[in-house]
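Okay, so here's the structure we're looking at.
Of the protein chains in this complex, one is absent; all others appear in place.
Each chain gets a letter, A and B, in the order it is written, and its residues are counted from 1.
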Amino acid sequence: MAQKTAAKKSKKMTSVLPQALWRKIGSNYLLTNDSGHHAWLKEKDFALVTAGGMTELHPLFAELAVKGFIRNRLDFNDLAAKWKKKNAYLNYGPGLHILVMTLRCNHKCLYCQSSAAGVGDKKTDMNLATARKSVDFAFNSPNPGITIEFQGGEPLLNWEVLKGAVEYARKRSGTAGKELKLALVSNFSLMTEEKADFLLKNEVSLCTSLDGPKNLHDKNRICSSGNSHSDTVKWIKYFQKRCKKQVPEYRVFKPSALLTVSKYSLPRHKEIIDEYVRLGLEDIFVRPLAPIGYARKLWGTIGYDAADFAKFYLKSLDYMLKLNRRGVVIREKMATMMLDKIVNLQDPGYLDARCPCGAAIGQIAYNHNGDLYTCDEGRMVGWEGDDIFRIGNVFKDSYKKVMTDPVTKVCVVSSNLEAQPACARCAYKPYCGVCPVYNYEVQGSLWGNIPSNDRCGLFKGILDTLFTLLKSPGNAEILNKWVTK
Amino acid sequence: MGDKMKTSLPEKKLILDNGIYCPEAVKLAAFVFSGRAAVKIKPGKGVSQVLIGARSADLTAAEFMNEVLNQQCRIDLAKKNSKIAGIIVTKALLSAAGKKG
Partner (left out) sequence: MTKINLSVKVNAKDYNLDAVRYAAYAVSDAAYVFIKPAVGCVVVEFTPKTAAAKNVSARFKEELKDEKLRASIFDANRDLREFMILKALAYEEVPAGVRQEDSGLTPEQEKELDDLIAQVEGEIKKESAGNKTKDPLGITRTWEEKYGSKNGRKKK
């Protein structure tokens, strides 16, 4: 029936290709649409399909029809259902709530994205009242599942408040009727068995930073003991052991690690991946550095351009695929999230690459003093002295006021790809997203100027790599497995 | 325009045709550039006259022109696409605020 309606409507139209976007890669065209489908076409087939010359006899016709690229075969119910599934986040409020327990840190990382304060600077510790109020605020979100992530600085430096916040959040979730996930991002250097026990019993998932082998990790992540890598590795192993010995009382999650790619990482992709494999970590997030906050000042020393990152990313993925072919389980996190959109046509919950972006409506950062920011990057800009991304305070502002704050609105509007001239025409629109904080920091306006925006170059490089790899059946088999649920 | 700006910075004068670059796009670009250069706009007959004062006036003026084009393309797109853009933004904000959208 829906097809009949489409056919009826199409008689009035002159064009033959339904709304689609494309990108020429090499000599072929990648065709995509709003529902997230894609198809590869040779130049002559692209000309045929755009000119309306493709008939049912053509070998690609059936595939293109199913994917919504043939106008008089559109199944609106199917396309609408897929669009909704891919953009499911439009139905919920903020799911990620980042509580900055302290800005103090015992590390002096080269890129220090969280722009941390010195160890003695206790005035940047969150107190228990603020932590509780922040938890209450997070539970106001209409999202049926919320994640509270404890961050810093180094959150273990404010252990008693962290502990109190975990207990309070667990208590609140009992009556709030929401699914609650708790997560801790820590360098593990202050971890003890007692703390570990408490965290595991409260089902807090644990994430740390691991930049690769010891000499590279310790070069990026400087700490007074000089043993950042050893501490991290020791506790990764500990939590893996605990995960293997599950107990009936609570679930123990696998620990995870985040890689930050600095200029020093670029020639060392193999060693970095080998280190993750050696430690039994099955996921590696090849995360580019962003020139935001403190890292912006050091960009000349530690930064790189999109083309350099794209080369590094391709080499890393190639190597991981090689390892997978040998039976090693190792996945790249960015690829996994993008593939979830490309292959499964669903939203993986990646707040940085969606339309609109997750600023305020997908995540909120709670500073130590209860100030609220659109995201952690927005908070970092605030720490550098510019409070443009502040959207309220847990003690002074209601949830509704924060969600209708002009800053919230303008971040949503400016990260809407339908209003960005280059993005609205880009074949990667169904999978991508822009970042108002990046645009503001690097290009001086929330909208940015996308053709010359390096973050855009970065995402294009990643997506070019993934789509090209997916063309080969051997690679596709492995990549599809990464997102098989 | 003729009149100089009250800065000691080198200056560059641009004359933009209103049919190509609408005055609104020029104004928006001037806002974006207000932190990095002195920008003065004077409406003329069918044109906007823009005076840019900056240390590298030629380069800044060239960058300014690209920003005007950026703003102009946004305005062009909004004419075609504002309904869908508005629906998505409204839905996202209503949902986040807890209203059934």
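In this text, contacts are C-beta pairs under 8 Å (C-beta built on N, C-alpha and C of every residue); 3 or more make two chains touch, one makes a residue touch a chain.
Since the model is a prediction, treat every value here as computed from it, not as a measurement.
Shown as candidates are A:Gln19, A:Thr192 or A:Ser225; the residue that touches the absent chain is A:Gln19.
Residue-wise, the contact with the chain that is not shown comes from A:Pro451, picked out of A:Gly53, A:Pro144, A:Pro267 or A:Pro451. Shown as candidates are A:Trp83, A:Phe188, A:Tyr304 or A:Tyr399; the residue that touches the absent chain is A:Trp83. Considering the complete assembly, chain B touches the hidden chain via residues 17, 19-21, 24, 27-28, 31-32, 34-35, 58-59, 62-63, 65-66, 69-76, 78, 80, 82-91, 94, 101.
Although one chain is hidden here, its contacts on chain A can still be listed: residues 1-2, 4-6, 9-10, 13-15, 17-21, 34, 50, 74, 76-77, 79-81, 83-84, 87, 90, 382, 385-388, 390, 406, 409-410, 413-414, 416, 419, 421-422, 425, 440, 444-447, 449, 451-452.
Keep in mind that, in the parts below, only the chains that are shown with their structure count from here on.
We define each chain's centre as the mean of its Cα atoms; on that basis chain A and chain B are separated by 31 Å. Interface residues of chain A facing chain B in the complex, by the touch rule stated above, are 90-94, 140-142, 355-356, 360-361, 399-400, 403-404, 408-409, 412-413, 416, 418-421, 424, 444-445, 447, 449-450, 452.
Chain B contributes residues 31-33, 35-36, 66-67, 70, 73-74, 76-78, 81-82, 84-85, 88-89, 91-93, 95-98, 101 to its touches with chain A in the complex.
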